[in-house]
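Every protein chain of the complex appears in place save one, which is left out.
Just so it is clear, A, B and C label the chains in written order, and each chain counts residues from 1 on its own.
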Amino acid sequence: MSSVTIRLPRQGAGLALLQKYGVYLAIVLILVANLIVTPNFFTIDNLRTQLVQVVPVLIVALGMALVIGTEGIDLSVGAAMAMAAAVLPLYIGYGFVPALIIALVAALVIGLTNGVLVAFVGVQPIVATLSLMVAGRGLALLVAGEQLRPVIDPTVLALGRGTVFGVPWAVLIAAALVAIIAVLVNRTTFGKQLVAVGGNRRAAELAGLPVKRILLVIYLVCAVLAAVAGIIGTARLAASVPSTIGNLIELSAITAVVVGGTPLSGGQVKIAGTVAGALLLQIITATLVKHNVPDAYSQIIQAAIIIVAVYIQRGKVFTK
Amino acid sequence: MTESSTSNPTGAAPTGAAVGVAPGSGSGSADAPVLQARGVSKRFSGVTALDGIDFTVLPGEAHALMGENGAGKSTLIKVLTGVYQPDDGELALHGEPVRFARPLDAQKSGVSTIYQEVNLIPLMSVAQNIFLGREPRGLLGLIDHRRMYADARELLGTYGIQVDVRRPLRSLALGVQQMVALARAVSINARVVIMDEPTSSLETAEVETLFRVIGMLRAQGIAVVYVSHRMDEIYRVCEKVTVLRDGKVVHVGDLTDLPRVELVSKMLGRSVDAVAKGGATSFSEDSHVSEATPVLTATDLSRRHQIDGVGLTIRPGEVVGLGGLLGAGRSETLKGISGVMQLDRGSVVIDGQTVRSGSVPAAIRAGIVMLPEDRKAEGIIPGLSVRDNIVLAALPRLSKAGFSSRKNQDAVVDVFMKRLRIKASSPDQPVSELSGGNQQKVMIARWLAMSPKVLLLDEPTRGIDVGAKAEVQALIDELAREGLAIVLVSSELEEVVEGADRVVVLRDGQVVTELTGDQVDEKHLLDAIAGDGAASVVGADAPITTTSKEERA
Amino acid sequence: MTAIEPSAGPASSSQLARERAVGAVQSFGAPIVLVIVVVVASLSFPTFFTATNLTNILLQSSFLLIVGIGMTFVIVTGGIDLSVGSVFALGGVLAAYASQWGWVAALVVPLVVGALIGAIQGALVAWGGMAPFIVTLAGLLAVRGVVLAITNGGSTTPLITDPVLKGIGQGGIAGIEWPVIIGLVLLVIGIVLLTRSRTGQGVVAVGGSENASTLMGLPVARVKMSVYVLSGIMAALAGALNAAYTSSGVPVVGVGMELSAISAVVIGGTLLTGGKGSLIGTLAGVLLLGVIQNIINQVGSLTSSVQSIVSGGFLAVVVIIQTVLSRQQRL
Partner (left out) sequence: TNTGTGSNTSSGSSEQKVKESDGPTCDLATYKGEKIDLKDAVVGFSQSEKEDNPFRIAETQSIKDEAAKAGVKKFIATNAQSTLSKQISDIQDLISQGADVLIVAPLNSDGLEPALSAAREKNIPVITIDRKLNAEACKDYVSFLGSDFVEQGKRAADQLIKGTGGKGKVAILLGSSGNGVTTDRTKGFVDEIKAKGSGIEIVAQQTGEFARDKGQSVTEQLLQSNPEITAIYAENDEMGLGAQAAIIAAGKTPGKDIQIYSIDGTKNAVSQIVAGQYNGVIESNPRFGPLAFTTLKSFLAGDPVGQDVIIEDGEYDADNAATKVDGAY
């Protein structure tokens, strides 16, 4: 980026705050609205439901945030979820852990292909991952023999429905992953390097950073996280549904990341914001469903809220 | 020149002076100021960049805008040209208050600008860059490419740049890009041409061309605002100066009756005699030991169309200068040694170990680091803070088990921010918000933090102020004395001459000669660099239009 | 002044020649791949290289081509438009509704609405300083919502009876259907606009460097605005033509169309980062997508999963070739 950053008209301090905490504010507003208009919203059960439901999008969004930080994008996350979902029941006979590992590895293949295409061949991320979004799900269905399989393995079911002190396993896992990724981004060398790559790839190369390896790793991590989301989804559903699991989740994940204040132009990663973004989308859908808003209007309303949320926190106009 | 590229300002009365000769101090003339800033202030989150600035430009004058890095020069220029809106104060054009909402407005009212960082479009052709928005049009109002190319070729020709104008801009050396920017700015009908460090990567020859252009502009009554950290340039072209310090005007007046030391002392805000000692550069007189066995030996470095069989040996503790014209291949040589550029042939050996070519990490591991020439494209990472930019390369060493240690980082960062006098509100300020010169210092800090064996410097003092320049030059000296091997590429002759113990001279990508001992002076260097053409370069002040014609014949 | 003419040395003419050769190969990469694929297909399937089959492919591709033209302009500015699929559907539904007032209305109404949607998105991007991806993603949702709303949940499908409109969709001259002719004409206009007009050069410049364009005094915001308007109009027009072609405004069409359009543009060698684009490439990209689907059908025994794998894999291969070709040129 040039030393000349074209800025938007200066805003007051109040607006600046709004800019910084826009998502959180939006969440609070919608929660308050629900407190008033939605029956049984503030029950433990319901709040738990919202947390459980946000888990897949949230976990996928974590990986997406990393990819976006490198000025990339990953449309194949849904396919990675499907792949994991397809493979898990095939090997569950060998026990949960082996099946889990094989499922993650299967998803890694997708991440690896993405990484190689983007980092080494230099294909533009959106198309590289688009081709895997299409091919990956097809592969998953093929692996599953186009079958929808019920999953009855006790460990898997526990993973899907079990709780610890009332907190679902899924939520605990998601929380742990959030913590890990947050540390990775904010406390490790790798975290700094990945935003450097996103900020100015050429400069990062000249500074001796292993740019290609960094990119490869990022796409692998993104795929693994998606796979975890796929497995949790499968466990909750007690069935492997590679055909529909994670359909269009890439769009929700990207939205969550951007609503959370991470610019698509790369060079920054905001984990807390991403979590908030995912939660915001979740409670919006929840509110719309609970009030039985017809599909047509709920789509319009979602769009409107996304625009507002992103609009209030727009900062500099980043350009390359 | 063709009508699409001539500059004939409507309104500005030609002072009738002969081409190339500056009209007598424009300040005396009665006519109204062509451009004016009245009590202009500009604040950014944290810093006050400009604080009640009054700045007046009269028709036909060459007005120097001086100040150390971060003084506010570029910000003032951006306010004058509608990039930023002033927080207080107003602008006036020919005495009438104006508001430039966008750079376009400024251009329309005859204010044309060359910004500090080359701001052209890398992927577009040279010609497109020159004529963007005012392309010559033929039938049906469609762009007439043939004419556009012809005009571009002719225009650049008058500046002594022969280049295929259909090539993408990014394929040219930074210096050439700067000349393209100049050509564009001047070919827009303007009453004021503002130049923010136009010579920062130009060679003597281009600088001479630039000066002739300035002379021509002034002869037409066009005012020139000139920002540079090169004192002798200022004294050659400008008769008026405004000095900024910390966003305030500390001096306005004629240059002729203002001694250098005084000017510098005004800029730095230090007493005259504090500044007085020390020559043009701060390199120590004595040269460094050069008997030791070479730490680095580069042989037969070659890459098609760039460099051809370049060889170089550097001993610990010596500073080797690379001489050459714009495009001679100096940057390519450095890029080849530092693994930035894949080589077709050639090897780099350091302490007997051959370094894997084409790999920056390998070179860095071997102790070779390079400060790249193009800070904007190859240096800074805009989103990151000053701290992160400084430690970027050293990060692995400053970390424990992959976890970055703030403590280790701050240790390094503090040292260099102090030593290089980096002006930032805090180490956490985004580097993109720093002034050009301060960004340059951050880049230097990044590489010194690596404590390398061999330091390759491509234009190390590009755009940094006298004070800091002295610091850097002294630093280079000291590092050499500590046994570091240094290669220095600079477009400032005297910097090479006074800084280097030996000078290897390149032409068209090949080593033509090497100057040692007392051959290392400006005269020898100029002859070596320019070969036969030297005469026509130095002090050529024939009217431009005629020169280039014969040359291309 | 040989002194400062080193370009003669380093930048030798042979280098320029090479650069141009590579440049040509790159910008014609997609067409070349297209030719290869067509040749291979013709040799492998007797029913491929037949007049009917080829004209089918042309006709089937013409709607995506029109959308792709708009998309190319957007992408050249460094933006993206995810809303085209929904706008395509809306264009069709509106055309069918409006056809009761005659064919003129049936074409004008969608275009106006498409332009309006483009204008709103463009404004948010250009003056709101918001990321095109997110703005147009919201557009994708909202416009689809509108489509469902005006067809009460997508359960009603307005039909087209107007003969003129049907004629535009299904008739043609000299055996070439109107949608194809319209598509190609728009392509030519687009090429001239992009490469031979100041506006077009502005579009390229903004994509090349927004800051530089601003500093060079280009009306950056207006340029951005205009490409989204153009894209909206093109998508709506394609939708209207498709409605005329199918004699009905089906609410569920155009789902995922944005991805096809984007891949076609990228296969065509346009940089998603902006600043460089080729409409001829887009044409080739669109046809490539059409041809591969046709080839899959020629095989005729692949399950839908395998079909996905094939088309995804094919996309990957094409962009790899495209990328490798263009990398040669980077200096």
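The working rule: a contact is a pair of C-beta atoms (placed from the backbone, for glycine too) under 8 Å apart; a residue touches a chain by one contact, two chains touch by 3 or more.
This is a predicted model, so every value here is computed, not measured.
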Displayed chains contacting the withheld chain: A, C
Of A:L237, A:L251 or A:I312, the one touching the omitted chain in the full complex: A:L237
Among C:F73, C:F133 or C:Y245, residue touching the chain not depicted: C:Y245
Hidden partner chain, residues of chain A it touches: 38-41, 43, 45-46, 49, 52-53, 141, 145-148, 150, 160-161, 233, 236-239, 241-245, 247, 285-286, 289-290, 292, 294-296
Missing-chain contacts mapped onto chain C: 47, 50, 52-53, 56, 60, 63, 147-148, 151, 153-155, 157, 159, 170, 242, 245-248, 250-253, 255-256, 290, 293-294, 297-298, 300-308
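The rule is simple: only the chains that are shown with their structure count from here on.
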A-C against A-B, pair bridged by the larger set of C-beta contacts: A-C
Intercentroid distance (Cα basis), chain B paired with chain A, Å: 44
Mean-CA-position distance for chain C and chain A (Å): 29
Multi-partner residues of chain B (at least 2 other chains): 83, 115, 119
Junction residues of chain C - those touching two or more other chains: 209, 211-212, 214-215
In the complex, chain A residues that touch chain C: 1-2, 4-6, 8, 113, 117, 121-124, 126-128, 130-139, 141-142, 146, 251, 254-255, 258-259, 263-265, 294-300, 302-304, 306-307, 310-311, 314, 316-317, 319-320
Interface residues, chain C side, partner chain A - complex: 78, 124, 128-131, 133-135, 137-139, 141-142, 144-149, 153, 209-212, 214-215, 259, 262-263, 266-267, 271-274, 303-309, 311-313, 315-316, 319-320, 323-324, 327
Chain C residues within the chain B interface of the complex: 1-12, 14-16, 19, 192, 196-198, 201-202, 204-205, 208-209, 211-219, 275-276, 331
